[in-house]
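All protein chains but one are shown in place.
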């Protein structure tokens, strides 16, 4: 009588390469075999590696960030069969808990090198940098961004059901069109299927080869199934409604975040970690039609950190870029400006631009679409919670001279001094979008 | 001994045309004369007309919305001298209260005709429509969107200090460049200065003529001063930090909103009203440099309506448009998709698409930038508070057959039946951006 | 077409004595004539005087507090007929708004003299004192308690329906028994009907005489109808469910508070004011039986000020009084101790005990019953919001020497110096309850 321990349906190892673990995979494809089975109504635990599969170390150099192999990511745990789920059903996923491994109480935030991944502000901040975060219970802090501590709004960056063959074909076609239309751009605009380093779980060689050829990359979230949606509030207690596209659902999860800011602006911007997620699964028959569901919806849980509205400083951003160019109702540009305003503001307290860039990526900042109709300017606001700092950052504060802000980790050859010359007043170009190769 | 009534520094009339009231103006220009003077530290009341200056009536036809004269807007009250304010200072504006006039307890939300203003979803919903909202204390409700009631997150859509001549020149140049670059587009991308219907307050004919030629239109918010930022949370109790560009600050305010949703998506999307704003003014000497302030910042007040995170349904939107076209990290497209997902969801309860479009524009919905780095898809979320409805809209709810949702007001010649054929499944084009004239 | 101004069903005058205004009354009795009539479903405005009927002035002396005539209070507006309401029904009262009069933007908090009313801490703080609060929009501040500003959690202290003759008889009997059992106590334990200064509204002389003889005093809230419940969160947007005891309900309201702390500890402890309340009325037929309602219940509105849990300091109080005497699970004693701990804490920042006593009475402090079963100690907590102060009161703060805290208003013959000798370390007795006359 009485409840026993919750079953762990997917386990991971820190001693075996991610690419060799049978219940992991790093592409979306309907033919990746089931890694386990879950009953309708069951609550299970699923272990996950960090999204890179362990490429990043707990140290003070960002060389591992600079050199990260993005052909391997993300390592997801799954896909799991949910018994009874059929195409047209909705899988109701309730996130009962997310925790780091008790013996791995740390995570990382990275700024990718502009030449290898980049990020939202990479035209201004092109170098690789890193912050390591230590976890103590619900809180995290970092030797690389001192005088900050906050409770994690812990969540999975990725969760979703496998695409059907039809859905997959749609993805590949429309992203290929975007790539084709931008083939002269100076950066990748999307990532096509890539055989290199594809990991298809326990697939037979034939299936694995097919997955490698066709499988969708895991980087983007996609409307048909969610995937890498990177929603910071999709945290503990959230109920997520996911469309099912294949028999058994083939649910996968990974890319756990101890915390993230709206936008996850540095791309590797959340506090990335390995950990354990506890999920309850329920099948809603015919839910796609009944709910009119084209994309996932979710209802947050009740335990988000609460700072009070009056404990945030909101920075306004408009769709005029830092070169003074006027864009038309471009929320992306407006949010980038709000980020830059925040970076500029925190300079007075001694933080370097890279430190703030890291912080905005992972702290629970609020990114709002304020106005999108007042032509030509979209307006975004970025809310920075004051209470994550252990000193007063309000406009009324007199910056203390005595606080030592140290430095974040950089890639070899980059020093704080050099980087700061790359700030908003420097000569770096920053197009607020694509620039094209000559 | 004791406090007397708070001084009203700017009064408006409902009996005189807005264009004839000396303390109103509808362009931004440094030469518009002061409409009054306020002491550093003083709290005053300022009366405002609705942004159209009274063009919209409390009735059941949207013809006034269709025919609205946008060359006249916005009518702002001011500009006011704040004693001692000089360029380089920051004007700290604390919003002590905003109230409708007691004898005008109503406001309106409009969807502009695509041919006259349009809005965020105008390619799908091109007709003019309207909802009238009745105010009872802190709450509003509408005969045009039944079974909804919510507390106003009441705020000014526009507040800011006048530009200097240099700032004004910058605005006019960069917006002219955008217009020039898009002169073949099928819609206005920005609005240049316009002599017609310019109202320069109490300016002499010579000055008025100059204001008419050079004055910036009030539609867009602009980074240098804020202006029409349309931030729903910049409500009662908020402290706003505004850069000062001219001696005396020349502060103006208007476009009061009883409520607004993030994005104000239908353009005339807030609950627009006439009313009275109570503001405390303080001058922070040299604040622009001390705070590193390029754009306004604000700290919200403590009285925002609280629904609890678990009382919102969040809809996910990605930067794939409804034609299946893949866009590159385009938050604007992603937010538009989140809006469409919400409209589709509420159909099951009997709301027409136009009713929901109106509702999303004015109810306190949360629009978040979730992820902006997972190429090629930006992800936005739109949080719809369940508790503004007087019936259960959760995914678990069984839609009641008995609720009569009535209809919103339409322009002549448009009926509900015709409009619904313009839904997301129709043949209307919806480009998610600009389309160019042949 | 369109909504007109909301009807004001009860008006008051500042120029006529409260005792002469026909739609006011100051006793609970079923025979007081209707002061007006309200439809089922209607929203109306009701004006109210402050609870004393104007006895207290906006000045710097507490002599009016010392001399207040408590035989006159509370002046309530009503009673109003709600059409169709019958005994056994429930009256659903939704508080749409509460506002001070625009030309009376102030209120008062008083500490009654121990010899005339007293309060929760009167054995330690026996003198009369006063703070005047100035209102600016949603905020209040006081020259008598400097460096504090907060948004009002504005509410009526008293609302309820008239008792039936049977209910009234029950009240008079059970309170008479308490008085009889404590006739040697050194203080009033309850107040019996009192002919002096009874005001029975528009009653004829015969009825007025009956009301004077039998009418229940308005000081206590009572379980059968609510009345003077003094619940700080029963504020704007709240829905209150009130039992109906007489035909037409005979609803009355008054004792408006701009703000109050849990417990309203100084008795005249809220920020007392005159003002206007806007209420919607609905009759729920047979609601008393259907809801099993013995006492009122309410559901708060969504607009309470939010400070965040981490922005409160909580003080613990136990049922050991300040003489070291152990009481048995006495929550009253425990809450008194929590109040004293807060007063002691704020001394370090320069506030006098009387200032803090006034502040705890009216600021939105949280008073919780933490534990009531761990014999012999009840535990209460008092949560003090840090953000109502304009300086840092956290335990980590270094008290500034430069803040001038001034003084609150005192009755003649009492100075701050004398009063402070009455603090918790003085020789004053403080029984934590009743002491008996020799």
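In this document, chain identifiers A, B and C correspond to the written order of the chains, with residue numbering beginning at 1 in each.
The definition used in the following text is that a contact is a pair of C-beta atoms (placed from the backbone, for glycine too) under 8 Å apart; a residue touches a chain by one contact, two chains touch by 3 or more.
What you see is a predicted model, and the numbers here were worked out from it, not measured in a lab.
*Asks:* Check the options B:77, B:260, B:306 or B:361 and report the residue that touches the missing chain.
*Replies:* Result: among the candidates, B:306 touches the missing chain.
*Asks:* Touching the absent chain in the whole complex: find that residue among A:241, A:307 or A:389.
*Replies:* A:307
*Asks:* Specify the residue from the set A:9, A:132, A:234 or A:268 that touches the hidden chain.
*Replies:* A:132
*Asks:* Which residue from A:13, A:37 or A:58 sits in contact with the chain not drawn here?
*Replies:* Result: among the candidates, A:58 touches the missing chain.
*Asks:* Just the residue numbers, please: which parts of subunit C touch the chain that's not shown?
*Replies:* 119-120, 170, 174-175, 177-178, 182, 188-191, 219-223, 226, 228-234, 237, 241, 262-267, 269, 290-302, 304, 308-310, 312-318, 320, 324-332, 335, 337, 341, 344-345, 347-348, 366-381, 394-395, 434
*Asks:* Tell me where the left-out chain touches subunit A, residue by residue.
*Replies:* These residues touch the chain not displayed: 1-3, 5-6, 43, 57-60, 95-97, 102-103, 105-106, 132, 134-139, 151, 236-237, 278, 280, 301-307, 387.
*Asks:* Kindly note down the residues of subunit B that lie in touch with the hidden chain.
*Replies:* Against the missing chain, subunit B presents residues 306-311, 387, 392.
Assume only the chains that are shown with their structure count from here on.
*Asks:* Please work out the Cα centroid separation of subunit A and subunit C, and write it as a whole number of Å.
*Replies:* The answer is 51 Å.
*Asks:* Subunit A to subunit B: how many Å between their CA centres?
*Replies:* Here subunit A and subunit B have centroids separated by 31 Å.
*Asks:* Could you give the separation in Å between the centres of subunit B and subunit C, each centre being the mean of its C-alpha atoms?
*Replies:* Each chain's C-alpha centroid was found; their separation is 40 Å.
*Asks:* Which parts of subunit A, given as residue numbers and ranges, touch two or more other chains?
*Replies:* Only 308-310 qualify.
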